[in-house]
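Since the structure comes first, as structure tokens, the remarks are kept for the end.
And now, chain A:
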Amino acid sequence: MPRLIRWRDGAAAWGEDALTAVDDDQPVPHGDVLVSLALFQRERRSLLGQGRNLGVIMGPTDEPESLVVDLPGLSVVALTFPKFRDGRAYSAARVLRERLGFKGELRAVGDVLLDMSVPLIRCGFDAFVPADASVPEQWTASASRFRHVYQRAADGRPPAFAERNDLSAVRV
Partner candidate 1 sequence: MYRYDEIDREVLADRVAEFREQCDRRLSGAMTEDQFKPLRLMNGLYLQLHAYMLRVAIPYGALNSAQLRVLANIARTYDRGYGHFTTRTNIQFHWIKLRDAPDILRDLAEVGLHAIQTSGNCIRNLTADPHAGATADEVDDPRIWAEAIRQWSTFHPEFSYLPRKFKIAVTAAAKDRAAIRIYDVGLRLHRDADDALSFEVRVGGGLGRLPHLSPVIRERLPVRHLLSYMQAILRVYNRHGRRDNIHKARIKILVASLGAAEFARQVEAEWELTDKAAIDLPPTELARIRATFARTGFETLPAISTVFEAAKADDRAFARFARNNVMPHKQPGYALVNVSLKAIGETPGDASAEQMEVVADLAERFSLDEARVTYEQNLLLPHVRLDDLPEVHRVLAAAGLATPNITLISDIIACPGLDYCALANARAIPIAQDIARRFADPALAERVGELKIKISGCINACGHHHVGHIGILGVDKKGEEFYQLTLGGSAEADAALGHVLGPALAADRVAPAIDQIVEVYLRERRDGERFIDTFNRAGLAPFKEVVYAPAH
Partner candidate 2 sequence: MKALTANRLADGEVVFWTGDVWSERFVDSRLFDDNAEAEAAEAHAKSNIVELVDPYLIDVAAVDGGVVPVSYRERLRALGPTNKPDHGKQAVGGADTALLATAHGAARSKGRVDLIRRK
């Protein structure tokens, strides 16, 4: 079974990818599958409601809002980085987590590099398929490097202004 990195409680660890990726022109097998948004929309009825784990993989131009009614039935949404410099999936991730309330696994696929760990985790991703042979220990170290953040995002970290408010003890 293919491996991926999962992020839980401030640490990264290897995990197993239980979903079988299905091409758009293949028949959908039984069991847990990962399908494109187009395939999902075409065969929505037969894919949902069979008691299986279902994941949808979205391209950079796919709108996460199009999944709004189906999100509770999905265990995985995978967002694609065609290049690491293409940051559209960060916005899609925050919309999925913060606006649409997606609670399942949010997976980063494509040109996913260790140096993206902080923005990925802050925007709500919790699973990564790294393209640079990086390992979980590196992800844990890289993602924990900064002691403070300046803005709220999808990870629930208190921003600097909240720390200041809570801790009047912050030294000037």
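On the choice of candidates, all candidates are chains of the complex that A comes from, given by their letters.
FYI, a contact is a pair of C-beta atoms (placed from the backbone, for glycine too) under 8 Å apart; a residue touches a chain by one contact, two chains touch by 3 or more; residues count from 1.
What you are looking at is a predicted structure, and each value in this text was computed from that prediction instead of being measured.
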Touching candidate - 1 or 2 - for chain A as found in this complex: 1
Chain A to candidate 1 touching residues, read off their complex: 84-88, 90-92, 94, 98-99, 115, 118-120, 122-123, 145-153, 160-161, 163-165, 170-172
